[in-house]
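Mind having a look at this structure? Questions to follow.
Removed from the display is one protein chain of the complex; every other protein chain stays in position.
We call the chains A and B, going by the order they appear; numbering starts again at 1 in every chain.
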Amino acid sequence: MNTNTAISGTSGDRSQATLELKNVNRGFGDDWSREEIITDFSLTVHPNELTVIVGPSGCGKSTLVNLVAGFDKPDSGEILLDDKPITGPGHDRMVVFQETALMPWQTTRANVVFGPKLRGDRSNADIEAEADQLLDKVGLSDFKDKYPIQLSGGMQRRAELARAMINHPLVMIMDEPFRGLDAMSRELMQEFFVRLFEENRRTNLFVTSEIEEAIFLADRVVVLSNRPTSVRQIIDIKLPRPRDFHMLSSTEAYEYKREAMELLHEEALKSFKRKGDQSELVEAFDKRSE
Amino acid sequence: MSEAAQDTGTAHGSHSSGETTAPKKRSKLSKALTSDTFWRGIVSLIGFVVFWEVCSQMKNWTGVEVPWIGKVPPPTEVVAAWSEIFWYKGYWESWYLSTARVFAGFLMAMIVGIPFGLCLAVNKYFYDIFFPPFEILRPIPPLAWVPASIVFWPTTEMSIAFVTFLGAFFTIVINVLGGARTIDIRYLRVAQSMGATQWDLFWKIILPGTLPSIFTGAAVGMGITWEVVLAGEMLSGGGQQGGGGLGFFIWSSYMGGTVAQVIVGMISIGIAGYLSSTFIRYLGSISMPWRKLF
Partner (left out) sequence: MDGQNQTGAKGAISIRNVTKIYDPEGVNVMAVDDCSLEIAAGEVCMVVGPSGCGKTTLLNSIAGFHSITKGEILLDGEMLCGPGNPKAEQGADRMVVFQHGALFPWMTLGDNVAYGPIVQETMTKAEAKEKAGHMLAEAGLGDVAEKFPGEVSSGMARRAEIVRALINDPKVLLLDEPYRAMDALTKSIMHESLLEVYDRTRVTIFFITHDLEEAIFLGDRVIVMTTRPARTKKIVNVDIPRPRDYTTLTSEKFRQLVEEAKDAVHEEAIKAFEAGERELA
């Protein structure tokens, strides 16, 4: 396991991109059934720091991810990557999805080389070499030729990370990537991810519904308000790096947690109470819009 | 470990198919041969044959005829009839003719049906235009097409082929369409953000993602083609150009009053159907190695 050994080797360039969301609005439905999902959302994600967005489930986090990834377009407002507006999906922004989105019909390795091979912007030997290096880095050297279904949940997530990193994205968008893992594997994955980040320092947008995860990973925690979603508060996390799991039970971490928890508990209750009425409708629209 | 539990789960699940689809590892074969499921199957088959023999011999032995099954020739007679015609070229020609028809119709259905289904799934305009007539034609049983297709096509052989084709076509298209539509949107998104063109999406995501449904459709379609070919052969009455085939073999045996041969024909079809669906499963397992792991 690599959680306790330093991960060496570099992967591509260090990105220095700035992601900016300016007054973004997005809603679904028309007229009578219209619901605003995101209103007046403004946020700047700086390079070299890990920005983690926390919000209750069903609050529109996925919509936000879709907007940044370019799968969806805002009704109004702007999303800029290094001052250039985002117009559609592109390999400068890689999404690591919830659960796993590895293609089941390809081996781990084929999944990793999929993107660069598709574009053909590099030589095959180059791609293969980097894939080997990345798979090694995420501890999957022995699992290259296995199919995703043969991997454990944690391995699948690490393979996903490799598949995203090989594209040298300017921004990594993590959409609750460790959701569905049990609490213990999750903890190990968080440690792994934080180490990976500390080495590479990409521009990262990490979305989660777990406060602890957010505090453990983040330089900045962005707490969302519930529907319609906007930035409720930004908490700067000043825990030292490199992080380790002991820090989570430190007094500082508990202070951050208390602060975030109080905000979120209110928001969560809001969404919980509404489950079962109109939010179902919005979920249906969410799905349809995909 | 949950993985371990899954492993044993799939191992059990694949026992039944393990006997049939040419297992790769010896251990799997020997496991299948020693499994309870296998032996229960053998015992049940033997029991069935014995029951059949006793029932149909009852009249000879006691003078009391068992209703229905008493009229059927006993297995010993069937085996005798079989061993006799086993050496006839005509019997094997019937096999060949039916199989050839089935595969011709089936292949055509795959060749036309898969692209058609995929187009329905990916193109909205195509869907809007072609789906309504497709849905109206789909519920018509293939056999209802027989008279019309005799009128359409110059030869009996071609009309049989056409009806066979229809039998598999609708099933395959519906499965492909359903399969392609349920592909996880995230696969498409991942590929899109990596820079996939529409062409890439089609070949690298939609097609492999639909393969499982294609094979499901193919397995069902194969069953239907056998039904249709046999019925077609009986209806066309063999005769001049469209002659032969297992359907005709059964029909002519019936006309000739050799009931044992009718049974031989029926069992032959059972075996042929089984072999062809095994073949489809085998194709499926080699073209979708990842599916074996489920």
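Just a few scattered comments:
The rule we apply is simple: contacts are C-beta pairs under 8 Å (C-beta built on N, C-alpha and C of every residue); 3 or more make two chains touch, one makes a residue touch a chain.
Since this is a predicted model, take the numbers as computed values, not measurements.
For the chain missing from the display, the contacting residue among A:Leu43, A:Leu81 or A:Met155 is A:Met155, taking the whole complex into account. Residues of chain A that touch the chain left out of view are 1, 3-4, 56-57, 139, 142-143, 146, 150-152, 154-155, 176, 179-180, 182-185, 187-188, 209-213, 245-246, 248-249, 251, 254, 257-258, 261, 264-265, 267-269, 272, 275-276.
The criterion applied here is as follows: only the chains that are shown with their structure count from here on.
For the pair chain A and chain B, the distance between mean C-alpha positions equals 46 Å. Of all residues in chain A, those touching chain B in their complex are 69-71, 89-91, 93-95, 97, 101, 103-106, 114-115, 118-119, 147-150, 152, 163, 167, 290. The residues of chain B lying in touch with chain A in their complex are 3, 184-187, 189-196, 200, 204-205, 208-209, 211, 288-290, 293-294.
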